[in-house]
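A single protein chain has been omitted from the complex, and every remaining protein chain is retained in its original position.
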Amino acid sequence: MEWPLTLAAVLFLAAYAIQIIARPGGLLNVLCEIVLIATWAVFVVDYVVRLAITQRRWRWFYRHLLDLAIVVLPMLRPLRLMRFLTVLALIGRSTGNMLRGRVVLYTVGATVLTVFIAALSVFDAERGVGDIDTFPDAVWWAFVTITTVGYGDYYPVTAAGRIVAVGLMIGGIALIGVVTATLASWIVERVADQTSKTVSATEAQVEGLRSEIVELKQMIRELRPTS
Amino acid sequence: MEWPLTLAAVLFLAAYAIQIIARPGGLLNVLCEIVLIATWAVFVVDYVVRLAITQRRWRWFYRHLLDLAIVVLPMLRPLRLMRFLTVLALIGRSTGNMLRGRVVLYTVGATVLTVFIAALSVFDAERGVGDIDTFPDAVWWAFVTITTVGYGDYYPVTAAGRIVAVGLMIGGIALIGVVTATLASWIVERVADQTSKTVSATEAQVEGLRSEIVELKQMIRELRPTS
Amino acid sequence: MEWPLTLAAVLFLAAYAIQIIARPGGLLNVLCEIVLIATWAVFVVDYVVRLAITQRRWRWFYRHLLDLAIVVLPMLRPLRLMRFLTVLALIGRSTGNMLRGRVVLYTVGATVLTVFIAALSVFDAERGVGDIDTFPDAVWWAFVTITTVGYGDYYPVTAAGRIVAVGLMIGGIALIGVVTATLASWIVERVADQTSKTVSATEAQVEGLRSEIVELKQMIRELRPTS
Partner (left out) sequence: MEWPLTLAAVLFLAAYAIQIIARPGGLLNVLCEIVLIATWAVFVVDYVVRLAITQRRWRWFYRHLLDLAIVVLPMLRPLRLMRFLTVLALIGRSTGNMLRGRVVLYTVGATVLTVFIAALSVFDAERGVGDIDTFPDAVWWAFVTITTVGYGDYYPVTAAGRIVAVGLMIGGIALIGVVTATLASWIVERVADQTSKTVSATEAQVEGLRSEIVELKQMIRELRPTS
């Protein structure tokens, strides 16, 4: 069920972006509406079926509150795409430094996706009300916000836009955290590599002890027939 | 004495928020005043009693300067609620990754509380003076500040508002620090998991050594009767 | 020679602050000038004497470029006070978590000192030119800058003010770094505490091995007289 849902999320995001940015009329608008409703139906069916086939329903319900939010709030639906990024990361499993590589790939993907969705949502909420009047401006604003730079040349003024902005700021804090933590893990490991010779020396010592004892046993074995 | 104090802090925060946001008149205002004075009395009594029953009074005094500040400064009183968050965290003790889980829960709770209290205080200080004229604007300003984004669409102009803002900024630095540190700890541990096989191998080697020596003793024990 | 230099730095900072903030006339101004020149002379004498009594002069010169900068640039002279903070930290040596405690104390002290000096310098450079026209505004600006919030309600426009601001921003990055690193070290250690039982078990095992071998020696010693 993973791939159909990811596909539904991609389609939803595409239709949502077309509706907001291009404001199509006539047939294209109807098509977009159909895609939005159809993909939403996919998420609802997936949620209901999984809830139905599980045994401890309340426990499942509490642990899948995010899934419920994805069904209820259209904005969160593309979050499903972040799972898709994990799948992509699995392909690169053969290369070393896997965990960090995966974290980096996931971070880049999640940041791009977050910036895109936040720009869409804010553009939708602010157009005609605040200063954010074109989609490129919304993307620029999203980058200025997620990096916590905050020039103040554009800022949301509607409640919806501000809620999206707060989410984006929290994403920015998380972004700084992930970048720093990955670098810290790398530096700590590199420094530890230089001190690891001591540890392997100890292992060699234990191995030396074992061979000494093997010799001992041989010596005692030679004692036995004589006595 | 923990639960009454936490309850007092909740009541204080509620009455304080109602007074600042709703500016009630008549009976409700009197009620709020009574709650504010009563909860303050609870904190004073708690502080005095604890100071009275302790033995090394000066040492206790130095180590509980924060408690004194909570009694003296009304603004700091809701900080007591942060202890309440610790209590909540204890409930979730059974899940793994406990320490980090607790840190995350505490961080989320402390951030929400800090943003709320800072918004209240700044709203109280700036209303009618600066640009921050509604409570939602104050909350928006608090989020923009604690994430260190700082658009500059709203900023405090009074001394009281600026002192609150500096506290909020320091909270923001701490927030970035906690998020990053928790992620770093997780990544470092996950990377270390992959190298831990070497360490357990050494332990297995020592265990191997022990059994070799046990065999040796048995061999010498067999020698004895013969000689 | 540490205490006289620290005292000179305190006096320099006091006279410098009085001159900039209060703009005194007459006797007080002359007194401030005398203090500024006298404290500068102390730093010059200290630098020259240390350079004279050292053996490898070029090496000493390269390794003490900061000291030269302190002599040449009046702005940097209060940096000497940061050594004083280390002395304060030594007093608290008895408490556990010493290194981190020292880092925290040093960070708080260095931050307060940096904000104060930066506010003084920017106030000196910008007064009458830009928006930063009172000392409290300069302090507010310094806090907004060092926490990287950057509202943009005040910003320097002169070259001197901007150089100070860049230094303050770099200080802000360092501040975030120190706070995060200290927290990360604490969390990593706390998590490591929970896994340390494995390591001490290994030590116990090695101790067990030793006593097994001692028994072995005793058994062989008992063999000897019989044969």
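Letters are used for the chains, namely A, B and C, taken in the order the chains are written, and counting of residues starts over at 1 for each.
Keep in mind that, in the parts below, a residue touches a chain if its C-beta (ideal position, glycine included) is under 8 Å from a C-beta of that chain, and two chains touch if they have at least 3 such contacts.
All of these numbers come straight from a predicted model, not from anything done at the bench.
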From C:19, C:39 or C:145, residue that would touch the chain that is not displayed: C:145
Touch residues of chain A, complete complex, unshown partner: 136, 140, 143-144, 147-153, 175-176, 179-184, 186-188, 190-191, 194, 198, 201-202, 205-206, 208-209, 212-213, 215-216, 219-220, 222-223, 226-227
Sites on chain C contacted by the missing partner chain, in the whole complex: 99-100, 103, 145, 148-152, 155, 159, 162, 165-166, 169-170, 172-174, 176-178, 180-182, 184-185, 188-189, 199, 202-203, 206-207, 209-210, 213-214, 216-217, 220-221, 223-224, 227
Positions on chain B contacted by the hidden chain, ascending: 148-152, 180-181, 184, 227
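In this section, only the chains that are shown with their structure count from here on.
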Relative orientation of copies chain B and chain C, as a Cα rotation angle in degrees, nearest 5: 90
Chain A and chain B, separation of their C-alpha mean positions in angstrom: 26
Per-residue overlap in chain B, given as positions that touch at least 2 other chains: 148-152, 176, 180-182, 184, 188, 202, 206, 209, 213, 216, 220, 223, 227
